[in-house]
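Chains shown are a subset, placed as in the full complex.
A, B and C are the chain letters, set down in written order, and residue numbers restart from 1 in every chain.
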Amino acid sequence: MKKEEIKVCIVRMEGTNCEDETERAFRRLNVFAEKVHLKQLTGDSSGERRRKLSDYQALIIPGGFSAGDYIRSGAVFASLMQSKLEKEVREFANEGKIIGGICNGFQVLTSAGLLPGNIEAALTTNASSKFEGGFNYVKHLRKTPFTENVEIGKVLNFAHGHGEGRLLFVPGKDKQALKELQENNQIVFRFCTPAGEFANGKYPFNPNGTTFDIAGICNLGGNVVGWMPHPERVQDPFNHYDFHRNNRASGDGMVIFESIIEYLQKKF
Amino acid sequence: MLKTSSRDSLSHLYRRLDTSFPFYEIDVRSATDSELIQISKERHLSLSLDEMKRIKEYFSRGKRNPTDVELESLAQSWSEHCSYKTSKPVMRETFLKVKAPQALVAVSEDAAVVKFDNEHSYVVKIESHNHPSALDPYGGASTGIGGILRDIMCMGAQPIAVVDPLFFGPLDLKEEKVPDGVKHPLYLLRGVVKGISSYGNSVGIPNAGGMVYFDDSYVGNCLVNAGCVGIMKNKNLVHSRAGNAGDVFVLVGGSTGRDGIHGVTFASVELTAESDSESRPAVQLGDPITKEPLIHACLEANEKGLLTGLKDLGGGGLSCVVGEMAHAANLGAEVDLEKVHLREHDMAPWEIWVSESQERMMLTCKPENVYKVLEIFEFWGLPASIIGKAVRGNRLSIKYKGYKIYDMELPFIIEAKEYKRPFAKIPESAKVELNVPQPKSLENVLLKTLGSFNIASKEWIIRQYDSNVRGNTALFPLQGKFETLGHGDAAIIRPVEDSFKGLAITTDVNPRFCKLDPYWGAASSVEESFRNIVSVGATPHTMVDCLNFANPEKEENMGYIWKCCEGMHFAAREFNVPFVSGNVSLYNESHAGPILPTPTIMTMGIIDDVRKSVSADVKGADNFLYLVGE
Amino acid sequence: MVFKAEVRVELKRGILDAEANTVQNSLQLLGFKGIGEVKTAKIFVIDVSAPTKEKAQEEVEEACKRLLANPVINNYSITIK
């Protein structure tokens, strides 16, 4: 499809707060991305505001604190989405359209059981029990529609800010779960040092204590992807903490959005 | 709220009216002076005898007695916090003399509006939330952030950064040394940081800096200041006043409950050992998940040109906002208090009128636009109630369940008397001869210095704040190599997309200097903030200030206020950088003593191209180091 | 009839309770010598109108499954009064 035909849906609800910069990333690439409240998709809003999920090719759940992250991060969003939009979301994914979750969006997709999809997993309170904000490095391990244009093994510098980013599996079955995830090649990003060595759980390289330094994963099909770091916060070189010492042509985050667009153009 | 014991002693002055709800008339006309004082004390009105007598006079002229709603409302409007009765004359004669031609709105509304580029302005304000934070650090600090965000929003601006200058007792204070009724500095600081981070991060406004300062004088009375900057298109400027007669008042956002009652009168008295239990209602918790959509909804309604006025509900709640919005427009108002959406249903009318529940805004619009406005709030899942309208004249009248419970002239309510308080002369300069012997091991001195609370890294705090959300952070507060990040001098935000122009933000004050020499201490606080701004490659543009001082009724404290303000004036005038807004917090002392004079300065700088900024870290071996200045 | 349901949500054994650890460390730092292991739990007290106690239990059970507890990390229990 042509670039002008692409429609990206950025879904939000009360407490989502990264939708503006996420939308801006698409706008810079001249692609139509619309910020849509969950209730505009579920039919719980009036005529003019109503939207249909099937009109879009990409669904992005941005970062923030949906519903205050009360109960658990992403729980309310996930539960509402599952109960009111399950069929539409399932069809969306089955058609090979793409779903991405950034930070809180990753928490939503995991809480909804869409990620990893084949294994039970949860994102829980950081090992420090505190909100962790700052910059991190991740190593790219698997190509997905969101990372098409990133070479395998490439190290990217992203920002992060979250209180619940530690990926866990059901206690007792965790070794098996991790093995499966690796065998199915579902780990997209792992936290690493600036030089590209895996963090090995070491703070601040692994900021939240997540299992096996996992920062992002995908489903078996690779078209549903979630990750904790925020690419949309590093769109320009000057967004990086180290831009005075490191010359970049563009912010490390843009490659994610470029990948999405290229993928959709090829696929549909 | 009356305690039974006190009601007995004054019972002859309270007349319960024959209504289905609690409603009293207070017989000030026949009250003696000592009874007037007692009324003020027992109802926590914090009104002086002079003020009580003014009330007595006003109602004697009208040949009736005030209702509890009216009396409570006057206490709110005349509180130091809402009226600046002590500090206004001082500020006017000192630093406010430096005019601000770059500002569209300065020192008159909720926040200052300053030209940024041809189409945009930045909006800035700083406030204190000291007393509530001392009682409940988490709730106090988070509602402090909530309040400052509302001040920015209500001009029509999108908040883009917050800052949080904090002042606490030493973290290693021995438990035995913590005075009664006071919490340990470590408990307070942790709670405050958690409150600020959980609120600011949830709403999604980056934290651009602040400061943490430790001194024994803050043990009994910590200081929590919060500043915020926003950005808006000039054409979206909306004022904190009603539009025209006939315009409708719509109360939007959170519901009204009993929390925060008497917050402002409480902010105007010293903390005592009993404050903890006595002042219970003054504490509120914030709700960032109402605030986040509230920002969207208010800005959307304003963007669509539907609003004629917008103001936040802060200190004094409804009692301050309705009167001020009408009075600023030279109008009166009629209110139907029953229409206010409540959280607790058995509230007395006076409680509804002065409650300081969080996350509420008041807007006015033309009657024909009301439904468009209500639709927007409904979409964002926020309650909105039409509670009254602006009318010609200068009276504010309120009815509740069919009864008229309030009817006064706005000029009387709002124009609080100013005080020229006596002040003591502070010795010109308390120059101390320092005689420090050369230490044997400089290494030990260095380690000790680096380990002191005021010098040590604040990274553990900074990392709990989100500094990158909104994707416009152009100079991160932590700078250097990844493994050894340290604090920079100021952060930079790039507020307008498609432009490289940036806003540098910093806060500063050196309270110990201000104690030793208030004039030069305050002047040097301004100058230090300028050095911070210049260090990142920006030019100082405007300042806002938060004057945190002890009880102004003591002459020495008043002397410090004067001297600090004069020092600020000197620096502002010589650099020609104006103060455009600010806030005053007095009575910062406890039975453990007064705080150090703390005039917090928040400075905004402009940098034409954020890509040309400078970070603090040395970039490589063999770089030259230069020491410049005197 | 209106029943009061009390839902208690805890972390499963084997899952790091980061908050509890922070509380434990802080108490020990504050000089509480006798404090050992700490665990946390979350309570939701919910008014449920239902024809019978069993129906109320079912309704809350369902609420736990769909929102209040995450089976991967949580155990929960319900008491109806």
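A few notes on this one:
Just so we're on the same page, a residue touches a chain if its C-beta (ideal position, glycine included) is under 8 Å from a C-beta of that chain, and two chains touch if they have at least 3 such contacts.
Worth saying up front: this structure is predicted, and the values here are computed from it rather than measured.
Overall, the file's complete complex carries the labelled protein chains at copy numbers of A x1, B x1, C x2.
By definition in this document, only the chains that are shown with their structure count from here on.
One simple way to say how far apart two chains are is to compare their mean CA positions; for chain B and chain C this gives 38 Å. Averaged C-alpha coordinates put the centre of chain A at 29 Å from the centre of chain C. Shown for chain B are the residues in touch with two or more other chains, of which there are none. If you check the complex, the residues on chain C that touch chain A are 12-16, 18-19, 21-22, 66-68, 70-73. Touching chain C in their complex are the following residues of chain A: 71-72, 75-76, 79, 82-83, 111, 120-122, 124-129, 166, 168-172, 209.
Note for the complex: chain B touches chain A at residues 197-198, 201-204, 287-290, 292-293, 375, 379-381, 462-476, 478-479, 481-482, 485, 494, 497, 610-611, 613-615, 617, 619.
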